[in-house]
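Just below is one structure, and these are the notes that go with it.
Just one protein chain is left out here, and the rest sit where they should.
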């Protein structure tokens, strides 16, 4: 009988290596996890609409067009996921990360937030709707290993 | 036959008078709208957990406790609403506003965002999931009047 | 004990008097029915976005903005309805009427189509998803009276 | 770990080669996409009911019978799909395409519309409910490649 | 505070006085119950389609047309109900009663079956999906009184 | 890319060879269909509860116990199915077949009924909720082949 | 505009006065709350099935019959509720209280648990799924007042 493969969506910050660290940890722990994420190439993501469907004069509609194309990816992958990890970093406002957390929570998906303590108060509603709040990418891997294999870190 | 009463939830920024302006506009236009909102008394909102269920030593759990109590209100009112207006201001990170937008969108609720143009790029995913983006509270009232009565501003 | 009030949404053609005829029939038959509809003032409907939220240079986005505002109304009223009547006339392409029918059908709402026999073949998939196909506004009233009061026309 | 295979349903016009062009583009780009569609043999589609379940005298019921059999296919494949592309061409009224778009939208499926600019105004409600509007089959492939692989056209 | 009014749908047999006995019992016990039912005038029910939408030559389509109109009523009222009572008598096959029971069960509605012991074996799957099986209309009233007021018969 | 495998649940009559004929037709046509069904060994089905969980004195509870065990199978397989075929024969009352049809319809599953013309009037509500009504097992295979491969019988 | 009336279901322990204390607090605070509960007359609740539908010889089926009748009430009221309060006392095992909490949580209802600290470890999974954990009936009233009126205790 085939082992369950877990789909874990990694939402949020795209300017640090937290995804790579989680993926490295998953490989090292040999967890049956398939990760997915939004397009993390910032420039490509900003051009998602105009680069595929043609230019726009107005910034608002240029963004709107791109966000629609990005949402085809993100909403599909969130609906497909077993767990949604949402990372909040110190740059930018990352409202889309919080949006994803709300979207996932309303669908009944377990959300794991990942952020430093400095954001605890600002993120209290998001953290409350989450099933766990981690401080490091390594803790997220520890949570996944426990959730999937029942093993705690040594 | 009774006229439909519209429930409009007003999520987001709590440090400006945008809710009062929308409510004044609704009264002036005599729209059959019932508004609801999170608790907008910042101090009370922060004490929602400890003020009702007892003190906590740790800031994280103090926030967690309060956010749980606040969520009883906010999730219930969002589920009850016909339209969810989400306001993003220039103070604080307002991740809870974006969370509410995602939560509402996943439930199929029409979302109207309300923010200045300076946040257009940062909010593009949220605006794309919304049915309309307004710049002023008065525009929100204009949208509601049109939606309910089919009348445009003179 | 209060009698059930039926919400009937009247989707589709806005250039003939079919809604008025259904509403007159409902009044005459004294049925406990509350009708709702999209904004049927064609000019207002086209200006729904720009008239409330500000001008747009491009026709596509002008329409897009208006359609978003209109959708706040139409999707809310369709979700609130017990029965959705969809009228196809001989003018315009009326793709929004067919869209509403599909939207309502996926939500499990009983759809009644209203159109002439000349469109039978073109509308076969929509008619098949409907619970009834009427030829005249008076037949729709007859269906509603039967559905609500169990009485057939004399 | 297996790569996600995307199910893309291609709804609408059956008298041009847009499906073949999308499928050729998918093959060329080696995208992990499985396409599906209604039965596109017009004559077979019209005979779907009578050809399998026996003749009918009346045209309306002949169509009705066929549309029921076709709906077993189309509704199942739309429910199974990740993305629904809906093509509107210049022939016929294509109300079934708009119906499919409404059906998919109510299920929360990302819809991509594909049509020329001449239909922009008539399709504004459908386009607003869609996540993207493309002008050519090649743009649809570009959108799919970006959505799946995060790559924009060179 | 307003007392909850319970909607009870009475499905099934139309050739005995079981509905009247339940309704009399509800009145006598002064229960806050609003009953609804399919159209129980057998002749009207058979003519539901042709009497409202025009004649049909073929019996199958005549029935089909009528069943569609009847379903607007029955599916709407079942979706609106708190409890669905389904009566199986000794005449006719009453497949529509069993269909209603299955429909209600899949929606999570509490079903109460009402039938003589002679049908116990034939109805075992339906009874298992029900929350209670009654032998008499009076027992149904006793169940409703207990459910609503917590009172058992003296 | 893997071809979609269709799950077809075969509900109803267990005293004729209609399932074998459908399965033979599927094999002959080499359709990618996986069939499932209730337990069709009548004696085993009647003993489903007492044969696994221990004897019961009372007939009603013996049936109840068995029906619960059978429902684990039937409800799971219906939820897993793409299409539900429901056969009504001339023996027994087959209320469970009609129950399955109602259960499947409420879940949005396409239902195909299979029965002789003599039951048309008694089954009109069930047939109306179905997407197709077949007279022979071979017609069901023809429908499946068309639905899956788009091919009509020669 | 009418104030929202909150439906609060009070599940669990039936051998102490916690419900009366909550209801007294609601009255005193003049909150727009309508409470509901399972039948709290222990003897009546145990006889719910046999007292309405006739005697049973076997204890298991006697309980089964009663539990079915009770479930008509409890599941309906939980589905109708905005908030579900679940009380765990020191007597009996109260598995039905935990069952109600799980049922409510899966439906997305905000759950508030009410129990002494001695059960914290045993109830940790239930408390985690809850939005708040109270120690006294008065705290539940404080939570409801804050949730509804935004006011903290003095």
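Each chain gets a letter, A, B, C, D, E, F and G, in the order it is written, and its residues are counted from 1.
The rule is simple: contacts are C-beta pairs under 8 Å (C-beta built on N, C-alpha and C of every residue); 3 or more make two chains touch, one makes a residue touch a chain.
Note that the coordinates shown come from a computational prediction; the quantities given were computed from them, not determined experimentally.
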Touch criterion as defined above, residue of G:21, G:64 or G:151 at the omitted chain: G:64
In subunit F, positions touching the absent partner: 5, 32-34, 36, 39-41, 44, 47-49, 51-54, 65, 68-69, 71-73, 75-77, 79-80
Hidden partner interface residues of subunit A, rising order: 1-2, 4, 6, 82-83, 108, 110, 112, 130-135, 139, 142-143, 146-148, 150-153
Where the unshown chain meets subunit B, residue by residue: 57-58, 61
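Just so we're on the same page, only the chains that are shown with their structure count from here on.
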Subunit D against subunit C, contact positions shared by both copies (same if over half, else different): same
Intercentroid distance (Cα basis), subunit G paired with subunit B, Å: 30
Subunit B and subunit D, separation of their C-alpha mean positions in angstrom: 36
Set of subunit F residues in contact with two or more other chains: 108, 133
